[in-house]
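This structure is in C-alpha cells; I'll ask about it shortly.
Only a portion of the chains appears, each positioned as in the full assembly.
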C-alpha cells in the first residue's frame, strides 16, 4: 500500500536481485530476497553499546535459511538511503527516522517493534515487556525545580530537534503546560543524552531532557548520579525502535522475517543475545499507525 | 643559421633585458657572448630557443621563425637546439643515463619515453655521448652523487645525445676548477669542429672567450656593444664592454633598478 | 644622500603596512574573543578525566582477540585494508588534479585556479555526504568506506601535491622544454622525479589519517575499528576506548617504520 | 672499435630486481586488500546512477538556509580562528622538536614524534568528552579541543617542511656562533614561514569543516545545522550548507595564496 514513486533501485540493486527479477517476471513488483542485508544503528536508549553484528547474523540465518549480513552503523541517514536504493533489506530505525523514511521516501515499511522492560523511577527495569519507552526531564536533586512550571526561565539541555526523547516529547509536555521550549526557557542543544546528564551534574543546565534512563550511561563516571538528580517529569509513551523492511518486500517474506525475529526473542539463546547486545527483550508485530503519535508530535512542534 | 631581427625583451616588471638586437650567426660558428652580470646574456641565449618570449622583433632558425612557431613545430625546432644551463638543470635524483636520454624525448613516442622504453639506438647514442665526455662509467649513478664538473659534463652529454645542430651554453664553466673548465671548453670545441655544430656560449672570462671562440659579442645593458672576430677583441674593447673602471662604485646597483 | 632618503621612505611604508595589518588582526581577535567566557574548572572535570585515564591504564585486553570475530585485531586489519585501497584510489585521482592546480605548470593562472577550486570543492564535501552517496551505490560495508575515504582525501592530497610542485626547482623542466619535450614528457622527466619524495610523504600522511578515520567508517558500517570506537566513546567505556586507541597507535607506528625503511630504498 | 670500448667501460647495469620486487609486493598488498574488502569496480559502475537519486534531492539548494545559518557560521569561524591560533602557538615548539635537522639528539626527536603521533590518534569525539567535562559545554571547550586537534596537523606538516629546508643558512648561523634559539630564528624560521602559514590556514579551513567537534561540546556552530538538516532528510539544506562552506573555504584559499605569494 505504501509503494510510491520513491522506491528506487529495487530492480537493479544487487546482482542477485537482477537475476531474480529475470526469473520471476510475474512477480516483478515484489521483491523476493535470496539473501538479506540488515543494517541497524544501536538505539540511543540502549544502555550498553556493545554493537556486534555476528550473533544476530547467525540467529537470523538459522531462522530464515538464507544468507544474512548484519551491518552496524552510527547514522540513520545511511540506513534510510541504503534502503531507498535497495542496498539493504531490513533496517532498524528509530520512530522519527522511520516516519521520515516512510512518508517522504516510501523507503521503509514497519513490520516489528523492539520490546524492552519498562524502567522504574530509580532507573531499574520493571517486569513488563513494553514496546515503548519514556522521556524525562531531570534536575539536580538539590534544586528548587519541582514541577514543569518551575522550568520557566531556566536553562534546559535538549538534544537536537530530530530526537524524539531528547526534544520532541519533552517539548510536547512543556507546550502542554504552556511553556514554549524555545522562548520561555533557555534551551541548550547538546549531542548525546549523556551530555545532558553531565550538563545537569556540573550545573551548566538546570534541567535536561533525556530518555529514561540515560543516567545509566554515565553511572560509571558519576556513581552517585541517581542520588544527585531527580526526575521532574515523565513524558508520554514513545514508540520503540522499528524493524522495517523495504516496501516492495514480498508479503510472504515479511511474515517470515516477522516470525524469525519474534522467535529469536522467545528462544532462550536468542533472548540472551539480543538482550546483551541490543538491550532488546523481544520483538512485537507493529504497523504504521503505531507511529501516528510521532506524526502528531512532529506537527505540534512544527506548528509551534 | 640564427637570425635575430630587432629583438627586444621587456620583462613584466619593466626591466629591459634586450634592446634592438640584430645578429646573424652562421652555421659552424663558435660565438662567445660576454658582458657584465645583468647585461642580458642569459636573456639573449634563452630567447633563441624561446625559453624567454621576446617582446618584439623576430628570431629565425634556418629561415624558420621560432617566434611564431608553436606546438609540434616549436618542439621540433627546439629539438635541434641543445642548451647547457649554468646550473646544469639535471634531475638530481634520476640516473645519469636517464638524464642523458631525456635529450632524446622529442625523437620518440611519448608513451615509450615515459616508461623508459627508449630504442636501443637511442641508448647507444646516450652511452656514446657519455663516453665522449669521459664519464661513461657513471651511467647508472644518481646524478646527485656527482661533483659539479661531472654534472656539467652530463648536461653536455645530454646535448650531444640530442644531436642538436646548435648548442647554447650559459656560463657552462662557472664554479669549475681550471682543469675541468678546460676540459668542458675542449669538449665544446670538439663538437663544434667535428660535427659542425654552431655554439653560442655565455662566458664570464675574457681569456676563455678569446681562446676558444671565433667571434665575440659584447653585451651591455641589453645592447650589442661589440661584435667581431675574437682577435679584434682588444683589452680596450673589453674595457668598453664592462663599462667603467673596475674601481667604480656602483656597478651592480644600476642595472637592477 | 639619496640612499638614506629612500631608506627612510621604505621604512615608513613598511611601518604603515604593518600597523594596518596589526589593526586588522586586533579587530579580528577582539571579535573572536568576545564570545568567550571562562567558568573555571567544573565539578565533573576530575571524575571524568580520572575515569578516562583509568581506562587507558587498564585497557580492555579481552577485546584484543575474540574467536567469533569483531575484535580489535580483525577491526584493525579491515581498517588497514580500507585505508590502503582508499589511499591508492585517492592518489590516482589526486595526482592529476594536483598537477592541474599547480600554478607553475600552467601558463595561465586561470587554469590552475580551476584546479584549486576543484580541490576546494572536494575538501568541502562532508564525509557524511560521501558516505551516503557511496552507500547507495555499493551498499554498506568496507567497500563504501574505502570509496568515501578515497574520494574524501582528494582535496587534501591534491592541495599538498600542488604545493610540493609549486616549490620545486624549475630548472629540470626548463631543460626538457629546451630539448623539445611535450607536456607529458616534461612531467615524466622534469617534475615527477623531483616531487616524488614529497608526494610519498604526503601520501603516507594521508594513509595514516585514513587509519584514524573512525568516524567516517563508523557512519558507513564499514566493519573496521571505527564503529566499535565510536560506540565505546558514546557508551563511555573508557577501557575499550583505551585498547582501541593503543591498537591504532601501534599499527600506525609499525606502518611508519616499514614505510620509512622502504622510502630510504626508493627515494 | 667504439663499441668494444663501450662494453669494457660501461658499468654493470644495477639490478632493479629489488625495486621491482618491492613494487610487486605493494601491488599484491593493494590487490589483496581490495579483495578483502570486496571492492568490485563492476558493482560501482552498475549502480552509480543511484547517486543521482540523492543528488536530485539536493537540488536546488535551499538558499534561505544560508541566511538561517549565518550566525552559526560566524560562531564556527570565530571558534575555528581561536582554536587554530592556539594550536599554531602550541605547535611551534613541537615542530622544532620533531625535526631531525634542528635537534640532533635522536632520542629527543623520536620521543617527540611518538608523542605527536599519539596526540594525533585521539579522536575528536574523545577530545570533546574530555574538554566538555573539564570546561563545560561551551565554546571554550570547543576551542581547546580544536587547538589540540590543530597541533597534530600543523606540527606534522611543518616539521616535514623544516626537514626539507636549505642547509646553507643553517651552516652560516653555525659559523657566526649563534645559539640554538638564534639559529632557529635566523636560519629556520624565514625558510619555513611560507609553508607554516599555508599549513595554518589549511588547518583553519579544516577546523571550519570539523564542525562536528564543536557540536559535540555543545558549542553550537554549523555542525548542529548539518545534523539537523540531515535528520530531517532535508538535503537541499545540506547542499546550501556545503556551498556556504565552499565559499568560506575558497576565501581562505585565496588569502592563503596571497600570503604565500608574498612570502615565497
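In this document, chain identifiers A, B, C and D correspond to the written order of the chains, with residue numbering beginning at 1 in each.
Methods note: contacts are C-beta pairs under 8 Å (C-beta built on N, C-alpha and C of every residue); 3 or more make two chains touch, one makes a residue touch a chain.
Since we're looking at a predicted model, the values are computed, not measured.
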{"item": "Whole assembly, copy number of each distinct chain", "value": "A x1, B x2, C x1, D x1"}
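What we mean here is this: only the chains that are shown with their structure count from here on.
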{"item": "Label of the chain whose CA centroid is most distant from the centroid of chain B", "value": "A"}
{"item": "Distance between the centres, which are taken as Cα means, of chain C and chain B, whole angstrom", "value": "43"}
{"item": "Chain A-chain D separation of Cα centroids, rounded to whole Å", "value": "36"}
{"item": "Where chain A touches two or more other chains, by residue", "value": "9, 14, 75, 77, 81, 84-85, 87, 192, 198, 202, 204"}
{"item": "Junction residues of chain B, two or more chains touched", "value": "none"}
{"item": "Chain A-facing residues of chain D, complex", "value": "43, 46-47, 50, 53-54, 132-133, 136-138, 215-216, 218, 220, 224, 227-228, 230-233"}
{"item": "Contacting residues of chain C [partner chain B, same complex]", "value": "171-172, 174-182, 184-185, 188-190, 193-194, 196-197, 267"}
{"item": "Interface residues, chain D side, partner chain C - complex", "value": "18-19, 22, 29-30, 32-34, 36-40, 43-44, 47-48, 50-51, 53-55, 75, 78-79, 81-82, 85, 114, 117-118, 120-126, 129-130, 133-136, 138-140, 143, 156-157, 160, 164, 195, 198, 202, 205, 209, 212, 226, 230, 238, 242, 245-246, 249-250, 253, 257, 264"}
